[in-house]
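With one protein chain withheld, the remaining protein chains of the complex are depicted in position.
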Amino acid sequence: MEAVASEKIPFWLNPKIRGIFYQAGVICCFAFLAWYLVSNTLHNLEKQSIATGFSFLNKESAFEVGESLISYSSADTYGRALIVGALNTLKVSFFGILLTLLLGTLVGLSRLSSNWLVSRLAALYTEVMQNIPVLLQLFFWYAVFYEMLPSPRGALNPVNGLFLCNRGVIFAVPEAHAAHKFMLLSLGIALAAAFFLRNWAKKRQATTGKHFPIFWVSAGIIAGLPVMVWLFFGAPMNMDMPALKGFNYKGGATLSPEFIALLLGLVLYTAAFVAEVVRAGVQSVSRGQTEAARSIGLRSGQVLNLVILPQALRVIVPPLTSQMLNLTKNSSLAVAIGFPDFVSVANTTINQTGQSIEGVALIMMVYLMFSLSTSAFMNWYNKKTKLIER
Amino acid sequence: MKSLKICIVIAAVLAFAGVSLAGTLDDVRAKGFIQAGVNGGVFGFSMPNDKGLWEGLDVDTARAIAAAVFGDAGKVKFMPLTAVQRLPALQSKEIDVLCRNTTQTLTRETTNGLNFVAVNYYDGQGFLVPKKLGVNSAKQLDGATVCVLPGTTTELNAADFFRGSGLQWKPVVIENTAELNKAFFAGRCDCLTSDVSQLAAQRSVAPNPGDYIILPEVISKEPLAPVVRHGDDQWFDIVNFTVMALIEAEELGITSKNVDKMLKSELPQIKRFLGVTPGLGKALGLDDKWAYNIIKQVGNYGEIFERSVGPNTKLGLERGLNGLWTNGGLMYAAPFR
Partner (left out) sequence: MSEIISNTKLQTLKPPVTNIGVLGWIKANLFNGWFSSILTLLTILLLWNTVPPLFRWAFLNSAWTAGGSVCREIDGACWSVVVNNIRFIIFGFFPYDHQWRPLIAMLILFGLLGFSRNRNFWRRELVYAWMIGLVTMGILMRGGFFGLETVESTSWGGLPLTLLLSVFALALAYPLGVVLALGRQSRLPVIKSLCVVYIELIRGVPLISLLFMGSIIFPLFLPEGVTINTILRALVAMILFTAAYIAEVVRGGLQGMSTGQYEAADSLGLNYYLTMRLIILPQALKIVIPPTVSILISAFKDTSLVVIISLYDLLKSSQTVLSNPEWMGFSREVYIVVAILYFLGCFSMSNFSRKLEKDLDTGY
């Protein structure tokens, strides 16, 4: 057979052989390019006697980082400084995503509102925010923050225990107390309990048709348990009040202007995109669904919960995830306004060690890790929602 | 269409790419100008004026090199670089020489593959604070928020200083000099730390210069010198002796105004220096008139200092360490023979 085929079709026209030939060609080109770049780089590094390798991670960094979630000083290593940066990136992404979801959903639903004024305003918001570069927005908020607010000595004090000045927003927090640990623990227990309760209620409803007020009961558990623990410890009320000592406020918790500007810029920008996603998702559910749900006597809350949301979410979630990833990636712009995120710390590291290749590789690896883990989660989620589908 | 686009791309690449394989001197001669990396944001050292013309001590040093190589101080182009970019730009031959108030350190000489030539400004790090804070010593800065450029020796020195003195501090790092100053003058930080000369420069452009003082403590040594790449000794010699020539000329009393008269001088060292007695230029691979061209077109070190940062400028810096060794300073040129 083979012989016959090759007689009919000359081998250079056989798609299979051609395919192999093309691929071999591509591999050769690619390998050559890689070899060329690597050999150039090695030659250049050697010629200019630039150090290579990641051994610098264990060396003393000798620079300070403005804000940190874990203890850090200039006596620590570059490795630890980079971890501090990565945690800062996670921090700003976490709060950014939370706030973006809230604001984005609000604006997206406002756009669908039958109220003309509200929907116009929401449309104006999305149109304007989407069309202005996020970096410009970051610069704008940062400048607004430090140009408009007074110095610490003349700080605005709208509410007792809250200070606004060009060093940031400083607010009172509860004083450290043994109860807090247990409150956190009880919150965890309450969440787990609520989760199991939900599953049980669902199963019961599926088998017996009896409805269980799951929302109110779980809300009660989640709020009630920590409060009970708090009361058990004698309701510690002491607050750690910030006070002006020397140059800056001591005590309380501080949100730096860089953090606030970054958060504000990212949230306002990304929320505009999320609003569009939410709107498209809700609109993707046909009106007939709402009308049908109404006609079988569901209340409007139930219509949203049981009919619209499950269908809309399937449309919303994939683009929403990519917006959340965008927010995380855009948080790298922190370097422009001086918030010590991962890129900013890596940048300083590159500067001090001169090892730019390793530094940029680290930046890319960390963000790739974020993205890949998110897409892994997304794949899992998609599979899960698909299973529920029918 | 596609082939058209490819052609455009190739044409663009060819238009933008430069190839240089020989030594730096030959490259520079071939392209007809020197590409110098500068800061771009420090008044008195390197900053464009209203008309976009570059001015300052670092800029004039680069011009002097152009005068030595081409006999024309105008054949130099400036590229503003951030702190992160400056060393890679030099390593990758994007620039021929870096005149960007860069501190000579052991690490930079060794693991970064750079060579520092003779120092053109001796500096030290200090602190600039608003007067109204009522601070008169750096030791009182406990708990302060400090504006500092990242990736500089300044940042490391500040960390060392506060750690060594057992003081608490909070750095605010913004990579761009101009942005950092803006944040400081807007009150984002209690103090700004940098080399004293730069602090003076930054104060001079403050909205109200009188509202700020430089604290007396100088916490580091900052020998600022032009930088070239490792491994090109001829180019190193040229840049090195250009800086030295500026100093030597001041010591010999040769200025841009009297240099023509000095050509007729009978002193053997002046005759050698100005190339009346030939030999020195040849040794560097340059024209024998190289030093004459530098002084004629750019002036000696004293002149540059006076017009860029000296007492009669907005900066108002004294010569101090940057005086000639004969006047108690550190400026000392190797003999020209």
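Think of it as A and B in the order they're written, each chain with its own count starting at 1.
The rule is short, and it goes like this: a contact is a pair of C-beta atoms (placed from the backbone, for glycine too) under 8 Å apart; a residue touches a chain by one contact, two chains touch by 3 or more.
Computed from a predicted model, the values in this text were never measured in an experiment.
Only one residue in the set B:29, B:77, B:221 or B:271 touches the chain that does not appear here, and it is B:77. Considering the whole complex, the residue from A:65, A:155, A:320 or A:343 that touches the absent chain is A:343. Against the chain not displayed here, chain A makes contact via residues 19, 22-23, 26-27, 30, 37, 40-41, 43-45, 47, 113-118, 121, 127-128, 130-137, 139-140, 143-144, 147, 329-330, 332-333, 335-336, 343, 347, 350, 356-357, 360, 363-364, 367-368, 370-372. Residues of chain B that touch the chain left out of view are 1-2, 4-5, 8-9, 12-13, 15-22, 27, 41, 48, 51-52, 77-82, 84-85, 88-89, 91-94, 175-176, 178-179, 181-182, 185-186, 205-207.
The working rule: only the chains that are shown with their structure count from here on.
Centre to centre, using the average C-alpha position, chain A and chain B are separated by 43 Å.
Chain contact summary for the complex, chain B toward chain A: residues 83-84, 87-88, 91-92, 107-108, 110-113, 133, 141-145, 150-152, 155-156, 158-160, 162-163, 169-175, 183, 186-188, 190, 229-231. Only residues 44, 47-51, 62-67, 73-75, 146-147, 151, 166-167, 245-248, 250, 257-258, 335-338, 340, 344, 347-348, 350-354, 356 of chain A touch chain B when the two sit together in their complex.
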